[in-house]
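The complex is shown incomplete by one protein chain, all other protein chains being positioned as in the whole.
Showing chain A:
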Amino acid sequence: MRSVHALAAAALLLLPAYDLASAEPKQGGILRVYHRDSPGSASIHEGATYSINVPFMPVFNNLVMFKQDVAQNSVESIVPDLAESWAWSSDNKKLTFKLRQGVKWHDGKPFTSADVKCTFDMLMGKSQQKFRQNPRKSWYDQVSDVTVNGDFEASFELKRPQPALLSLLASGYTPVYPCHVSPADMRTKPVGTGPFKFVEFKANESIKLTKNPDYWKKGLPHLDGIEFTIIPNRSTAILGFVSDKFDMTFPTEVSIPLLKEVKAQAPKAVCVVEPINVSTNIIVNSSAPPFDNLDIRRALALALDRKAFIQIMFEGQADIGGTMLPAPGGLWAMPKEMLESIPGYGPDINANREEARKLMQKAGYGPDKRLAVKVATRNIPIYRDPAVILIDQMKNIYIDGELDVVDTAQWFPKVARKDYSLGLNLTGNAVDDPDQSFYENYSCGSERNYTNYCNKEIEKLFDQQSAETDKEKRKKLVWEIDKKLQEDVARPIIFHGRTGTCWHPYVKGITVMVNSSYNGYRYEDVWMDK
């Protein structure tokens, strides 16, 4: 067995945020944060929105996690959590974790390897107890079994090497659950091992956490508790922040125009704008006319003026890229020259559109015979606004779009039925890793492959990059795949958005992640200087 991470290195990485800062952290205080909506449940494993991660990640620990004071999630920023150390087998098909001893669940029961096995058996659908929903089951497709050796060692047996597994395990979406608490109870009264204990969750009202005095990381957390007040009305929430009712805004929830308001009314507030690894993209139903015609799909991709989208919606503060999040936030983005060589990404919009019009004419459309399509999208501003801009841009290539807003409850059923020609969609990535993105969104038969794009050749490349342990070689494969996906107009990416987070200057130890909005909410290092 080859040890990958020396304990010394891990210990160094474990140094909490305040050691790297000059100030000595103060103990106590309740961090008051507003929450953007009432999450459907408290069970992170059953959710697919960071509305659950933000308030409930502090209740749990993972086996490993992304270091909370490093803004960019990467394999290098993964640190031990409930696992003291980990090691890959020589054939990279077994990942073994040595587990921490003496850790207790919030109800006083001891944490053991049985809890690890329970959690992942449930995620893989192997246990008798089932989640009501299991949205990330596919993350563990390459895991054949989770085995234990005594109370403090657990191993993941893989069907083939998958270096990305460690990153998936470090996500805020991958806490370890207790065996002795049912999934139903975890939805309403979660029990974890984390720095904060669950106190109460009043739907549409508040979520309260209190300090875990027996937390296994001595001296942490610094705060006495965290209180989330649920305020769906954004204006009220922002007014609450500027009038000091809250210490912090909901993470990555302040839009660029609202950020100006915040800075005007609370000039001392610390605000950061970061990418959230959510792409705004076009879903094209390539199984039915007119978009079964590759020329029309290519014309559509060529018609996009991405900079205009970014200027209108983000006042210039968003990024252009392929499937993977653009640099510098993203780790896997294509180099600029490679990106600009893809049709539609070149800087000359007029030339692109001229080419698009030729393709449309080849398909039988022109100024006298325009193509009428409905542009389906969710009835939410972040979906609706870019859809309106898209409709405007399509006019340049003889396509007349009509906005078809769909109620949230009907959006996915409609897309799954392929009851659309063209749609505007948002795709979030919990982990900045190609395995999570490619398999979920582009592999043949995947539930989230909304456009039914299926290319067996590219699928082989998915597996090849996934098994590649040499990072540089993997990166080159990923670029090749991403370029091909854009050229095939599988799901044209328009832009990758950025949003803001603000807090008052007395709040210390907040780090906003730059390549995921799902993993940075443990809050054990956060403290208040007041």
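Heads up, the rule we're going with is that a contact is a pair of C-beta atoms (placed from the backbone, for glycine too) under 8 Å apart; a residue touches a chain by one contact, two chains touch by 3 or more; residues count from 1.
We take it that contacts and distances are computed from a predicted model.
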Report summary line: Per UniProt, and picking from "Peptide ABC transporter permease", "tRNA modification GTPase MnmE", "Cytochrome d ubiquinol oxidase subunit I" or "ChsH2 rubredoxin-like zinc ribbon domain-containing protein", the hidden chain is "Peptide ABC transporter permease"
Query raised in the report: Which of these, A:Q72, A:S85, A:T229 or A:N396, touches the one chain of the complex that we don't see?
Result: A:T229
Query raised in the report: Thinking of the whole complex, not just what is shown, which of A:R36, A:K67, A:H106 or A:R187 touches the missing chain?
Result: A:R187
Report summary line: Answer key for A:Q101, A:N149, A:S243 or A:T469 versus the chain not shown reads A:S243
Query - Sole residue of A:P110, A:P135 or A:G346 that reaches the chain not shown, by the stated touch rule - result: A:P135
Query raised in the report: Can you list where chain A touches the absent chain?
Result: 38, 40-41, 47-49, 130, 132-135, 137, 184, 187-188, 201-206, 229-233, 235-236, 239-240, 242-245, 265, 407-413, 416, 446-448
